[in-house]
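Certain chains of the assembly are absent from this excerpt, and the rest are unmoved.
Order as written gives the chain letters A, B, C and D; numbering starts at 1 within each chain.
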Amino acid sequence: MTAGNDAVIEARDVSLTFQTADGPVHALKDVNLTINRGDFVSFIGPSGCGKTTLLRSIAALEYPTGGTLTVNGMTPDEARQKRAYGYVFQAAGLYPWRTIAGNIRLPLEIMGYSRAEQKDRVERVLELVELSGFGKKYPWQLSGGMQQRASIARALAFDADILLMDEPFGALDEIVRDRLNEEVLKLWARTEKTIGFVTHSIPEAVYLSTKIVVMSPRPGRITDIIDSPLPKERPLEIRDSRDFIEIAHRVRDGLRAGHGDGV
Amino acid sequence: MLRGLLPVLLVWLLLWLAVESLAALAPASPLLRRVLAVAIPLIFGATILWLWEALVAILGVSPVILPPPSAIAARFATSLPVLWGDFVQTVVKGALSGYVMGCGAAVLAAVAVDRSTFLQRGLLPVGNFVAALPIVGIAPILVMWFGFDWQSKAAVVVVMVFFPMLVNTVEGLKASDAMQRDLMATYGAGYWQSLWKLRLPAAMPFIFNGLKICTTLALIGAIVAEFFGSPTQGMGFRISTEVGRLGLDMVWSEIAVAALAGSAFYAVVAVVEKGVTFWHPSQRGR
Amino acid sequence: EDVTLQLKWVTQAQFAGYYVALEKGFYDEEGLNVTIKPGGPDVAPVQVLMGGGADVMVDWMPSALAAREQGAPVVNIAQPFKSSGMMLTCLKETGVTGPEDFKGKTLGVWFFGNEYPFLSWMGTLGIPTTGGAEGVEVLKQGFNVDPLLQKQAACISTMTYNEYWQVIDAGIAEDDLVTFKYEDQGVATLEDGLYALEANLADPAFEEKMVKFVRASMKGWKYAEENPDEAAEIVLDNDETGAQTESHQKRMMGEVAKLTAGSNGALDVADYERTVATLLAGGSDPVISQAPEGAYTLAITDKALE
Amino acid sequence: MRSVLPVLTVIAAILLIWYVAAVGMNAQWARDQAARAGVEIGWSEIAVDAMRQERPVLPAPHQVALEFWRLTWTEEVEGRRGIVQSGSLSNRSLVYHALVTLSATGLGFLIGAGFGILLAIGIVHNRAMDRGVMPWAIASQTIPIVAIAPMIIVVLNSVGVSGVLPKAVIAAYLSFFPVVVGMVKGLRSPDAMQTDLLRTYNAGAMQGLGKLRFPASMPYLFASLKVGVAASLVGTIVAELPLGGAGLGTRLLAGSYYGQTIQIWATLIAAALLAAAMVGAVGMVQRVTLRRMGMAR
């Protein structure tokens, strides 16, 4: 159960430019990054710096306009066809015509899980995100945070090697957030998943990650990659440790720099 | 005869495959892409025309049943002034004016229906009822009321396009989502403001849906109405007269004009739609 | 033996002879199994014939000859209608008293192959049909007599046995109308005749079938002439639309009987020549450009009437 | 049930306008007749006459209602050929003709809607179809169907297809198009995030269709189906013209041919009732489906 050291995701000089009516937008520029099997990588950076775009490129939802990006030695597209990804979008994106349980069942149906297995897993992840009893509700009958949790549950319901989460805990309060952080860590420790995780919370990034990627905008690029020295076992108290505070500091500095102010 | 058919089918299959592979191409150059976009339907159409010509020849179909495209083309070329006159009479005077009036009236009616729950409950069921009157029934009546010239054709078109437009617009006015409406509510926006700034823009995809369907309906309506009385000009008049005279090449020439005019009409609406509803997922692609 | 007959118009007493022959078993007697297909405003009988949908059709001679010139080789095999029932009916109040008053007026005309007699007539009169003060404005008349009642036209086309009476029924007195029968104007053309395809007639078996058909049909016609009320009832029973009224059909039968009266079924070649001459005389735009060859055969009626 | 009062109000308003219009439109004939008879008449006589003409330009509502009643209930219950006395529906009654038309319309609608949906699916999934077929589907609709309906029927008849099928084919021809246009739009309406989600699952085209595109297209589908069913009725009636058999189309034509305005209007009412019933049925299916899918508002 130790993290392997083979590269799962490799980005070499990846660039991505959107063409818009009033000129090109350089969402990513010369991004170089290696993510190994079993890594827990957080992406942090000011709004609009390309975190979502990078995550989407990894999942083959966006195609880089320059450089090469490989996943398990394949193109992202091929990896997608092997169903390598679980993805949590920045907005919940639940299908309004399906109940919460139905939404969570969706990937299971598509991947051909048996009926019994489907039921089982839906139950389990609903419990995980503290939504037991809400399975029969429709998305619009849920609060914003509940919708977000449902979408997390949807991504956790099946076994993807690579879990990509775009600000999954943005709409949650500290307490649920802490609890879900722990759950994600447990899941990560138990399986060999590689996790890519976008967050705006510095403590969260430091607490969860083995690697923290700090980005900065216009053009979107990586300004710092921090390999965390924290042990894999992480009680909540670790957040008061020296190492923790040091890393948090470094991240905050990177973030400030990205915001373009010397503060 | 069967032996004659086989190679025809084969060639058709080949052409279809060619279209298929052409469509699969996604050339980088935008110019080439545009050329392809035009070429594909043309090739497809040419295939059909060629198939038609071949089948008519092989099966020995009489020209009074189905003339070959070549004969139609020949007749088309020699009858341009007549075709133009008919086009103006039917499409420009009859169909277009009726289309504008009918679609306009339907949108207004939809807004009225939407505005008042009373009307919604009262007018919509009755409206469905009235607007679904079959053209064959109303055309003679409207000819009786509005005379033989284009006015009665326009009236028929109005009645024909009204219902599809109404249904689509009513559906569209419901299409804004709850949060978008709530936003307007927080501004204390009046009915007309939220109609103008939210409901109508959000309804546009549906409205254009209706407008597109109505382009073809308008044409059908204007032509069919001429069967029930007309001056001695117009596409419907020509068609019904020439069928009786077995001038099938002329009939198909008129049909070709109708198809061209209809496609152009539809294309214009589609282009406007693209401009207006650029924000809708169906237009933004993927 | 199966025979399918395509009518030129909807089921009405105009075609009583065929329905009578069917109902009275005259076709059965000949060993024929006859199907009668009603026509309608958009049915071109020639097309049905060419498409193999019927063996024999009822059509007017002008349109049959025009079709023949278009490359549809139809041949007249019998002519149950001796005289023409077509006329132009005008409202007196519009001031029309004779053909010379037509200029500048609006006239209702049937198209769909029925316009030829009118065009020929105007051709003979030398009146252009393109409108203006010196010509006549032509309206494509719909199915009924409304244009006259609504005063959208000064005159409309009517048949002695049908539309004329609709005008009367609508409440206009005969005194308020002026009528011009094509017969009286010397431009009459032959109406309802029976036509079959030249190619089929080359087959002796088919020819034999037609002989039987014409013989039975004529028997039907003569029966209908003698028993108009019964014939009208038979027509009514065969009208699937259920829209015909008894009084109208009985009257129509009476009028139709006047037109079939002079015919035993055989085409009178003099009538044929007159029709062709009228059609050729259409001025600048004649209906047919040259006298047709082989457009009729007397062989069928000769045998049928033996 | 809340709609009873509004509907009644609207109907009352329509009847009022109708009566006024009837007097206005029939006045000319009343005056002309009086002039021909050489008498002077005032408005009160005109109003009375306008409501009982035999061939009015616009028949008064009660004339139409009476005729409708006569051609349905009276004909069936009291008529010699009615169902009570003969055991089968009378060919003079609108009930019989409406049923004939309904069967062809229904069949045509099913064929047309089914074909339309399939075509839309093809167009959305296959570039060649999108580029190649759509323009021709459009062109097909601009062909004046009435012009070729008789030809189609002649051809179908000559290959032995007859009865309800030729009519249904033409009904289908008219009804498939609204369905195609609406469904293409509807199937393309899911937003980027919704389709992206399925991409991350690497769902196949069929799964994308069943789990995303089809459910998302429901509002468009039903709007199109309502238009399609009305179009199907138009198609059937148009197809009935050259067939000359039974059916509301032939019936309208016959009425029109003999200038029996009142009968035409009664038939029109029957046709409109039929259309309204079918549109209503689609609406019902819509409500049930949307409720099942939790999309009812």
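Note that in this section contacts are C-beta pairs under 8 Å (C-beta built on N, C-alpha and C of every residue); 3 or more make two chains touch, one makes a residue touch a chain.
Note that the coordinates shown come from a computational prediction; the quantities given were computed from them, not determined experimentally.
Per the structure file, chain copy numbers for the whole complex are A x2, B x1, C x1, D x1.
The working rule: only the chains that are shown with their structure count from here on.
Separation of chain A from chain B in touch steps, taking the shortest path, is 2.
Chain pair with the most C-beta contact pairs: B-D. Centroids of chain B and chain D (each the mean of its C-alpha atoms) stand 18 Å apart. In terms of their C-alpha centroids, the spacing between chain B and chain C amounts to 38 Å. Taken residue by residue, chain C touches two or more other chains at 41-42, 44, 47, 51, 142-144, 146, 150, whereas all remaining positions touch fewer. Going by the touch rule set out above, the chain pairs that meet are A-D, B-C, B-D, C-D.
Contact residues on chain D toward chain C in their complex (touch as defined above): 29, 32-33, 36, 54-55, 57, 90-93, 96-97, 146-147, 149-151, 154-155, 157-158, 241-246, 250-251, 253-260, 263.
Put simply, chain B touches chain C in their complex at residues 62-65, 140, 143-144, 147-148, 226-232, 237, 240-241, 243-247. Residues 41-42, 44, 46-47, 50-51, 63, 66-67, 70-72, 111-115, 129, 137-144, 146-147, 150, 152 of chain C are the ones touching chain B in the complex.
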